[in-house]
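Left out: one protein chain. Kept in place: all the others.
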Amino acid sequence: MIAAKQEHKLKAFLIELLHKVWLLLLVFFIASVVIFTAVNLVPGDPVSLRLKNPDPERVVAIRAELGLDEPLINQYLHYITSFVRGDWGDSLITGQTVREEISEYFPATLELAFAALFLGVFLGLGAAFSAQWFKSGLWHNTALGLGALGLTVPIFWLGFLFIVVGSLWLGWFPSGGRIDFTLPIPQGSGFLIFDSLAVGRLDMLGSTFQYLALPVCCLSLYPAALVCGVLQARFADPRLHTLVRALRAKGLNESRIWLIHVLRLLSAAIITVVGTNFGALLGGAVLTESVFSWPGMGRYLVEAVLNRDLFVIENGLLLIILLAYFIISTADLLAFLSNPTVRRYYDSTS
Amino acid sequence: MNIISFLNAHLRCSPVIIAAASQIFFLTGCSRIDESDTHPNTFVFARGSDAQKLDPADIDDGESVNTLAQICEGLVRFKSGTLDIQPWLARSYTIAKDGLSYTFELREGVRFHDGTPLNAKTALFTFERQLDATHPAHFLKASFQYWKNLFQEIKTVRATGPMTIEFKLNEPNASILYSLATFPAWLISPLAFESHGEAIVRRPIGTGPYRFVDWKPNQAIILEKNQDYWGAQASFERLVLRTIPDNTVRLLELKAGKIHALDGLQPAELVELFNNNKYTIHSQPGMNVGYIAISNFAKRLRSPAIRRAIAMAIDRKAIVDLALDGFAIVAEYPIPPGFLGEPDNGPPPISHNPEAARIILNEYPDLLKRPIELHTFTAPRPYFPDPLKIASLIRNDLEKVNLKVEIITRDFKSHLVAARRGNFELALLGWSGDNGDPDNFLATFFASWAAVEDSATNISFYKNKAMDKLLITGRQQTDLKQRQKTYEQAMLIWARDLPLIPLIHTEQIVVTRSEVTGFQLQKTANLFFGPIGWQSL
Partner (left out) sequence: MNRFSTIFEYATWSALGLSIVGLFYTPYNPMEQDFRNLAFSGASFSHWFGIDGLGRDFGSRLWRGAGNTVAMALIALTLNFIIALVLLSIEQSGSRLLRHVIPLGIGIWVAVPVILIGLVIMVFLKPSAGTLIIAVSLGNVPLAFRQLRILWIEQRYALYVLATEILGAGRCHLLAYTLWPNLRPDLLGLAKLILAICVLELSGLAFLGLIGDPDFPELGAILKQNQAYLFRNPMLVTWPGLILSTLLLLVHLSKSRSY
């Protein structure tokens, strides 16, 4: 009977997975059409907009390459096929291929976003649990304050405060950038934490954390507030307390009840809220990268938009939207795994 | 109370402790940043944008030039801190009497970073690839704009001996020698092209005191000491040129001791470094001019009286004080002070007189019908560290004389595109001189051959036969007194027609730690880190 249940669960999971893949394709299609339209609406000749020094021979070559004399639908097909192929053109400003640049910036943003997510969930958990156990008093209010803080303080201002306090007054942290250039730079995946561990150099690892510290703390307040809010809502549910009382009666000790059973129940909610708002986290990452000069996709895209660097915009924006969607789908699937009664996020009530 | 309840009571705090402990992860690497280094191994310099390419023949931005300034060298160079020529990779040179032929004897024993010896054959590569459009290294993607600007007169270049090369010109041009000291004429290795092809635009091989190691785009360019340098060895094992776009962060990095020098700060941010002994502010008048161009296609602003009124309305001293914190001087002429051609008697042609401006403008009520467009850009440039503030100040000044102004802001490239077509009424732009010659400014601004749509440097599209004639004459004359007279006349024509209102000459500012020795600002705004050293305070 258990085997049948497992099989049923697997089947449901596969259906969900297929559904997510279908949605991903849909997102790819819609996003690419929207971006293609936006890029084509830019006033000005599309060729000279993509070239630094538009001299006649180059103009002809690029026109042919982009197929600008062909009907729009062909241009669109050309755009998505070269995107899928990985042929993303050249950046207007630096002249490097967009692919090379993105492979440098992408891991940086991911490292920042996931580190902030990790820290944020921890902080949110800590805050919610503290507010729960200390029913009143300093801890309780601090925890609730954290919730308010994460949603109301503008990240770009907070970033400056962090820089002034952490870098200028205390001198503990650098005020921007990602790598200490006086140390050799670990190569590899682009995720400095793993690369420096792989090479086995603790000074590089330490330096990585030092540079990560301020931006991550700044960005983590948002997921912390989200997690804290969701957990507070769940803690207000009397059914949870009934369960806790039952487990207590069963003889389990406090920490086991809260940290294992309750947390497992709530994990679906946490994953869902964090996953659904990953898009907003990416938005926050864009602002954080601007303030801390973090060399990531966010800053890269903002500069591309401000400088009308069309190849970068076309491919970079599409990539990051796909990433956002991929993360949300994964979070949904994970939540589904831990609690199949959780409905699809676009139907959910929270 | 037994142990279990004791633990229970304390384990309540465990999630909080876990949360706090996770914070410590981020502090593992933290240490009080050491601010007193004894001769650091690596010298770190930070600037506001990254280099764009490292091909000396195909760049036009200061960051690329300053990166190559450590890696490449030219046949001649400007003596440090001046605009006088001294032989460099060429140990001597001769100029023919008719000014149509320049011969250079190359220095012995110089090698490029990849081991290629410097001789006539290898030296020719740099020039042939720019001169000859069929040369394999004459990249399609490149524009070689500077060759067209500065070296148009060169007809041929060839080797007349194993260590001798000769340039032949179509017409005499007194400034060619000076142009050969500038970056398009810096030598690069032909062997590098044979091995790497087009990749040499990102991996330059020159003869300079530092060699290229790595380029992390938008983060840093890493150079290391050239152990086989023919001249005085550099003092640092490594040189890192970092990109930190945010001015505030760059300044903080300097204070935190993570970088040793920087440039491109807005003057407002320098104010608090003035009295700090730890830092030395190097500043000197820059060889540049920031100006407002008035487009010839703007019919409303054709009248010289209106142009004069606009010029008189602008308080350029306020721009110097508020937007540049005093690190600039008011520009009276389109050429920097001290240049050949600067009239040395008589009052400056434009004075600040808003009342007079208002009176003049009262006679042109049509101007009030639509706001005047003032086009500006966002990125800081050497002549305008903060173009938005300057646009803001100008708008306010013009509003005080009853004009309405609309500021149109774009990124720098789009701004250039609009400017190069004359698609504006008023546009902010500037120019940094390359070789110390007035022709480098005046032909750029006023020559009708520089008014070609889409590549114009004469963005006012000003075309005047008399001016053209004077510019050509001045270019070909060799006698200084004659040139002075020629250019003075050009200035008179400019003052009458006012296609361009000069605003400021911005000072060049570099801030270094006070331990840095031997650093000198150059008139060309190139930064040379070969000669610098470190002396503990």
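Going by the order they are written in, the chains are A and B; count residues from 1 in each one.
The working rule: a contact is a pair of C-beta atoms (placed from the backbone, for glycine too) under 8 Å apart; a residue touches a chain by one contact, two chains touch by 3 or more.
All figures in this text were calculated on a predicted structure; none of them were measured in a lab.
**Student:** Of the residues A:Phe191, A:Phe209, A:Trp258 or A:Tyr325, I need the one that contacts the missing chain.
**Tutor:** Among A:Phe191, A:Phe209, A:Trp258 or A:Tyr325, only A:Tyr325 touches the chain that is not shown.
**Student:** Which residue from B:Lys389, B:Arg421 or B:Lys485 sits in contact with the chain not drawn here?
**Tutor:** B:Lys389
**Student:** Out of B:Ala318, B:Leu340 or B:Ala356, point to the residue that touches the absent chain in the complete complex.
**Tutor:** Of the candidates B:Ala318, B:Leu340 or B:Ala356, B:Ala318 is in touch with the missing chain.
**Student:** With the full complex in mind, choose from B:Gln130, B:Asn226, B:Gln266 or B:Gln522 the residue touching the hidden chain.
**Tutor:** In the full complex, the listed residue that touches the missing chain is B:Gln266.
**Student:** Taking the full complex into account, what residues of chain B touch the chain not shown?
**Tutor:** 247-248, 251, 266, 268-269, 271-272, 318, 321-323, 376, 378, 386, 388-389, 391-393, 395-396, 407, 409
**Student:** Which residue numbers on chain A touch the omitted chain?
**Tutor:** Touch with the absent chain occurs at residues 23, 26-27, 30-31, 34-35, 38-39, 41-43, 148, 151-157, 160-161, 164, 229, 232-233, 276, 278-283, 286-287, 290, 301-302, 305-306, 308, 313, 317, 320-321, 324-325, 328, 344-347, 349.
One rule holds in what follows: only the chains that are shown with their structure count from here on.
**Student:** With chain centres taken as the means of their Cα atoms, state the distance from chain A to chain B in Å.
**Tutor:** Measuring from centre to centre gives 38 Å for this pair.
**Student:** Please give the residue numbers of chain B that touch chain A in the complex, ascending.
**Tutor:** Of all residues in chain B, those touching chain A are 4, 8, 11-12, 14-16, 18-20, 22-23, 25-33, 40-42, 44, 50, 52-53, 140-143, 145, 201-202, 216-220, 222, 240, 242, 244-246, 248-250, 252-253, 255-256, 258, 378, 411-414, 417, 454.
**Student:** Which of the residues in chain A come into contact with chain B in the complex?
**Tutor:** By the definition above, chain A touches chain B via 44, 48, 52-55, 57-58, 61, 92-96, 100-101, 104, 118-119, 122-123, 125-127, 129-130, 133, 139, 160, 163, 167-168, 171-182, 185, 203, 205-210, 212-213, 216-217, 253-255, 258-259, 290-293, 295, 300, 306-308.
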